[in-house]
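Every protein chain of the complex appears in place save one, which is left out.
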Amino acid sequence: MDTRYIITSTAAAVIALGMNAGLAPAKADALDDIMERGSMIVAIDPTFAPFEYTDSEGNIIGYDPELLEAIAEDWGVEIDYQVMAFSGVIPGLIAGSFDFTATALNITAERAQKIDFTIPITSTVNAILTTKGNANVTNSNINDLSGNRCAVKQTTQPEQMMQSMNEELSAAGMDEVELLSFDTVEQTIAALVDGRVDCVVDDIVVLHKAMASRPDIEMEIVGEIGTKAVIGWGTNKDDPKLNAALNDALKKLKASGKMGELQEKHFGFRIDNLPEENFIPEG
Amino acid sequence: MFNLDLFYESVPILASAAIVTVELTVCSVILSLLFGTISVMLQLSKIPGGYWLSRTYVSIMRGTPLLVQLFVVFFGLPLLGIKGQAFLAAAVAIGLNSGAYTTEILRAAVQNVPEGQIEAARAMGMSTRQIWFRVILPQAFVVSLPALTSEFTIVLKSTPLASVVAVTELTYAGVVIQARAFSAVEIFLPIAVGYVLIALSFTQVSRWLERRFRLLHT
Partner (left out) sequence: MDLEQILKYAPLLLEGLKVTIIISTAGILLSIVTGAVLVAMQRSGIRPLAVIVRIYTEIILGIPILVLLYVIYFVLPDIGLRLSELAAGLLTLTLYYSPYMAEIMRGAIDAIPSGQLEAARSVGMSRLQAARRITVPQALGLIIPPLTGISIGLVKDSAILSIISVHEFAFETKQVVARTYAPFEFWTFAAICYWTILFVWENGMRSLERRVTRYREAR
């Protein structure tokens, strides 16, 4: 093998792939771009009912889109959705491929190091879903789940929560929960229906929606697991003006009661006392 | 149980997404042919450094997953001040990727052109450029048609990856409907049929081209 070939190849690979790591674009705040353009480019992954999903004609609907529509109307701009798989959303936001994301994001300390969050627009908790009458899973106590198979959506907060709980289980000398990680909520439910797993762990609101969507299968939520978390949208760290403007708009929607109405409509209940400060959990 | 209502309401959405798939495939194929031709000429002509440049390009494109390349192009565009050009990013990334395979296919075909022909062309006073464009490449393309066709069906099948950079093509449109309807068969059956039909029409076009060129050569 020719050394010259190896050296050129390696150098080119490093340059090509490392290119985007170092350079940061010098640009105006995305808010100015939006106003100038008359439209906001917003990333969304509409596979997460009731937060964001599609109707039978393919229109994007849900809690987040309706909030966003109210803001767009207020600002007098159009919404230009960038519909994309979730795995591209946060990397794209960091790179500045769109203005911001209105996909429901769990507000976590790790994410807050890389992106900015808006104020929380809802709070949530994870829960355990199983098929009715499953003798292996009767409650949501982690010690009782030990040794069972459980489906989660990959790279999400529920998955990471279960992984930490597994560490505690094995530290206590117990069997871990065997995790199967899939790409979408629908696939975790399919794994449960096919008998590949005993239970599914996800956001309780999402699980309720999933149960309602599969009336042919008898499923039940046996309990909540883990602590409550807050959900918000994400902006690039270079766009503080946009972040502030979104926060102002969201506060206005909250004060007018519109946000509560939408929560009632999409979740079936209202969430009071959402924090507006110090809402980033400690890492 | 096959939910016919879901099937009927999905078909129009899937059909318009299928058009995006075809457009993306065609644009990527054109770029692939362009990159592949340039690369094979660099590799086999006597341009200084051309060989190494082409080999490096092929090696990187073939040796790293397309997903990573898509990310690099998509996240590289904002550096040039381009926002929201998902289709362009996807076509360029897939075209660059496939261009490496096109290079390899053409390389094999070019090397099969008998040395005697090139010598004869040179003896007739043709320039190097004329030899490439009139003697070598036309034959190479005809000989490579079957291999290029299967490469381009691979391009077709790699387009679902474009969903991570915000192109709603056929597969992702299906995933989005699936996420709402919690059902797979009604959506993935028409999707699978759609891909097979698109691929078959590519193959038919290629067969037709093959027949035409074979006629020209006899």
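Per-chain residue numbering starts at 1, and chain names A and B are given in the order in which the chains are listed.
The rule we apply is simple: contacts are C-beta pairs under 8 Å (C-beta built on N, C-alpha and C of every residue); 3 or more make two chains touch, one makes a residue touch a chain.
Computed from a predicted model, the values in this text were never measured in an experiment.
Asker: Sort through B:51, B:188 or B:213 and give me the one touching the missing partner chain.
Answerer: B:188
Asker: Could you pull out which residues of chain B are in touch with the chain that's been left out?
Answerer: Residues in contact with the chain left out: 59-60, 62-68, 71, 75, 101, 104, 108, 147, 150, 153-154, 156-160, 171, 184-185, 188, 191-192, 195-200, 203.
Asker: Residues of chain A in contact with the chain that isn't shown?
Answerer: The missing chain touches chain A at positions 1, 9, 13-14, 17-18, 20-21, 87, 90-91, 94, 110-111, 113-114, 154-156, 159-160, 179-183, 187, 190, 194-196.
In this section, only the chains that are shown with their structure count from here on.
Asker: Whole-Å distance, chain A centre to chain B centre, using C-alpha means?
Answerer: 33
Asker: Where on chain A is chain B touching in the complex?
Answerer: It is residues 4-5, 8-9, 12-13, 16-17, 19-20, 23, 25, 27, 33, 41, 43, 46-49, 53-58, 80, 82-85, 87-88, 91-92, 95-99, 184-186, 189-190, 210, 213-214, 216 of chain A that touch chain B.
Asker: Quick check on the complex: what are the chain B residues that touch chain A?
Answerer: Chain B residues touching chain A: 1, 9, 13, 52-53, 55-57, 59-60, 64, 68, 71-72, 74-79, 81, 83-84, 86, 163-166, 168, 172-173, 175-182, 184.
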